[in-house]
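After the structure tokens below, expect a handful of questions from me.
Only one protein chain is missing; all other protein chains are in place.
Showing chain A:
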Amino acid sequence: MRQQGGERKEHEEPEEAGKSPGARAAHGGWAWAVVLHFFLVNVLVMGMLKTFGIFFVAFREEVGGSSEQVSWIGSIMSSLRFLGAPLVSIVCRGLGERPTSLLGAGLVAGGCLVSTQATSVPFLCISMGLLLGLGFSCLYQAAAVMTAKRCRARLGFSNALARSGMGLTFLMAPFTQLLLDFYGWQGTLLIFGGIMLNLVPSSLLLRPISTRHSSAKTQGCESPMAQKDPETPDGGLDGTTDRELHPHKAQELPTTERLLMSHGKDVSDPTNPSALGKLEKPTPGRSSPETATGAKRSNKPLSATKKETSQPLLDLSPLKDPVFFIFTWSFLFSHLAYFVPFFHLVARARTLGMSSMDGSYLISVAGITEMLSQLLSGWVADQNWTKKYHFHVTYLVLSGLTNLLGPLATTFPLLLAYTVAFSVSCGGFMALVLPVLVDLVGVEKLHSYLGFAAFFAGIAAIGGPPLAGWLYDYTQTYACSFLLAGACALLSPLSFCLEPWAQRWKLKRARLSPDPRAG
């Protein structure tokens, strides 16, 4: 029965202090495995998206079709990666992360293999654009959420480490060109399909947390996270180690209490006043798990399953949440601010009279600086000196200022300085996107929030490059793109100023409508 609850988590949870150090190491090991998988996803997904330009030329020559038609393939592929996110988040919550990731890997590999038989551009649009795009979003969503679930202590650093995979994608381009020269585009796609198949074993590394018994799984997933959720509105002010130790103390003590005195939640209440004090501010959807942890253990599976059904698969609650809007506003504008300068950096260098060698040198410097700055920013954020989104806001403001000063850079050293400053601030804020979302929302609802946020970011991603291009055509200078990016970067942190009020509004609303089961 429930008495075994304490033992069942042996192999999975590290917080069983002293229970089994080997198990703790194993759990830490699985966290790194998840980071490795996310890293691989970043390398392959981003690599594929970036090398599409090389395939573009090959497709135009061999399969035929105008430039515009062929570029649709690329657009569908990269936009579906974001736009498919809400759908994928439903699948992920229904099936679990590991099956979704396997599905994603299968879609990507299958899409590549099917594309080798392509004879026309519409065929490629579906086989390469649709299948690959959906596959990418499946992979991405599963990996991101799993990282958030596993690496709670060092989410910033792990996220940054995984994102550094994007920096390695510059190796994919010459490799792809080599393959194209050897095997033609069909052979290259075949080999790429094989390489993408490597995502299957790495998806298997996404072990679900607490795989023991299915009922225990529900509990295992609900209870630690339920305890963490009320704490996250504080934005991780408590040390993260507190977060991990607290829930288990809360669970173990009630068990022992129950064994000794066979009382209900009245006994467990005084044992952990701080943890339960935080339970006082639940949001309506989360009230049942809190009561479950406080209540008698036997009630747990009941309320846990009730909670499952109270959260339908298609969870539209993010759309009603002001915190979501805050985050999405910032996410949207920061994405715009991120992509546009990179697109136009080389072109701007050219118009200022520098050679294309200098341009590619700038890009490589940008890539490396960004990678290093991501790692540093992730590590700094994990130290919890202040709320993570303060760092995020600082980086965004820095990036905005850099971009606004960007048009002043007219010589190579100045442009290099701009590139370095810009990559440092960009790497900083990009690394913190996921940790900030986790702080604002909690790991449990991460799927739906991430799904919808990615959807809106996708709209920005589609609109960004054409907007920048139109701006150039209109003003005949690239300086405006930088000004636009700077403006976007400064607009995006504005929403975070509203964050404290939004949190207070949420809590007030929750207090006004208490859950009947809490009583």
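Here are a few things to note about the model shown:
The criterion applied here is as follows: contacts are C-beta pairs under 8 Å (C-beta built on N, C-alpha and C of every residue); 3 or more make two chains touch, one makes a residue touch a chain; residues count from 1.
Here, contacts and distances are computed from a predicted model.
Name of the non-displayed chain as stated in its UniProt record, restricted to "phospholipid:diacylglycerol acyltransferase", "Proteasome subunit beta", "Embigin" or "G patch domain containing 1": "Embigin".
Touching the chain that is not shown, out of A:Leu36, A:Ile126 or A:Leu197: A:Leu197 (per the contact rule at the top). Contact with the chain not shown here comes from a single listed residue; of A:Gly53, A:Gly187 or A:Gly353, that residue is A:Gly187. If you put the missing chain back, the residues of chain A touching it would be 10-11, 26, 61-62, 181-184, 186-188, 190-191, 193-195, 197-198, 200-201, 204-205, 207, 211-212.
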